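The other protein chains are all here in position, but one chain of the complex has been omitted.
Let's turn to chain A:
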């Protein structure tokens, strides 16, 4: 679109990427995600001048609201949760395009209203027929909503406009259901118009993995089996399941986190250099490395699942998982999962990748730790290097985004003693809230049609192929271990690494 525009120039890098005329329809607009993330993200985008003039936001929900009530709701969500300061003129720009459609998902009339609303917006706001449908609803409603969109001609791709679908995890609960879901969605929307949100990929730090690896010389030569001993990828939460019992029970930590976030982080850490940064090149490399992932032979020994038990966390008493409201006391759902994977390719053969995630762990942290081998020979005597650990490079994804490098250094003094020190880099933007929220970036990319940061169909299916055998094994064998809330997981997980002569990092 820009090549013919004389005001645009590739050299003019001050001009931001502004989405073309478009609108966003949110299903399940009364939900938490919509209020806390989506609406504020839309406002922040508008505030940064990245939304087109006339951008429209349509809410769809059961609630009996008028347009004004909806606008008021958006206003409050923005005031409370937006990252950038509230500015009246930005709000004035946004509120002109706010509409609300009331109805159920099986309500034909409501979808007809939605259709006329969209047509009205095309006239009043100049949205040009370009709309993205954000399905912020439980996955069981996906087929219904998608079918309704098709039935009422809302998903029709016209020559000069687009219709896109945005879906949130979970993308199924195993390979079969994921394929089922993909079939349903792709029946209505073409592959390249479906955007799967994995909000981790919208994070600055995750995009920075690529910059760190491929824009520098000093890391890549070490990034292989000759120098790397093992890799630990951790995503820990300090909260319990909160009010999500209905969603969480039966899903568990592995399906909720490992399948999408952790395997994506693994793919970005381990993949080869893509030919370019466009979506196709990236997905090619990611699927290649996910395809090379191998499961351990003995799933009983090399995977651990557990549930948090009663305990104290950060000075507060926390109940155990089985005692949470709405959880079956006999539930076998995992709130902690740790697995060991290997990658069968020339770069990584023999380097284990340990993935772990859990709720009610010590603190909230997500990081990738690349732990290097010990120096092959040390001229220092044993006592001098007693306190020296392995060198490590840690990419801190959240919170406190940055990179830490750990290496040995001489302790000042007359004797030779080498001890671990760390060199720290905090991303400049992490100093304040001015680093864009993942959802801002992702919503903008949806409107621009830029699919770089969205996992594709192939990746989703590939990652279920990795996780399914583990889940099946867990179903058939034993039951989850227990760990006190507020600790770093069960003793079994420590033993799992101890058998390999390694130990978990305390993040």
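The definition used in the following text is that a residue touches a chain if its C-beta (ideal position, glycine included) is under 8 Å from a C-beta of that chain, and two chains touch if they have at least 3 such contacts; residues count from 1.
In this section, contacts and distances are computed from a predicted model.
**Student:** Unshown chain, UniProt name, "Phospholipid/cholesterol/gamma-HCH transport system permease protein", "Cellobiose-binding protein", "OpcA protein" or "Sarcosine oxidase subunit alpha"?
**Tutor:** Choosing among "Phospholipid/cholesterol/gamma-HCH transport system permease protein", "Cellobiose-binding protein", "OpcA protein" or "Sarcosine oxidase subunit alpha", the correct UniProt name is "OpcA protein".
**Student:** Touch as defined at the start, partner being the missing chain; which of A:126, A:291, A:389 or A:449 qualifies?
**Tutor:** In the full complex, the listed residue that touches the missing chain is A:126.
**Student:** Please identify which residue in A:298, A:424, A:472 or A:495 touches the non-displayed chain.
**Tutor:** A:424
**Student:** Touching the left-out chain: which of A:12, A:325, A:381 or A:475?
**Tutor:** For the chain that is not drawn, the touching residue is A:12.
**Student:** Taking the full complex into account, what residues of chain A touch the chain not shown?
**Tutor:** Touch set of chain A with respect to the missing chain: 1-2, 4-9, 11-16, 18, 20-21, 46-47, 49, 52-54, 87-90, 92-93, 96, 123-126, 128, 423-426, 428-429, 431-432, 434.
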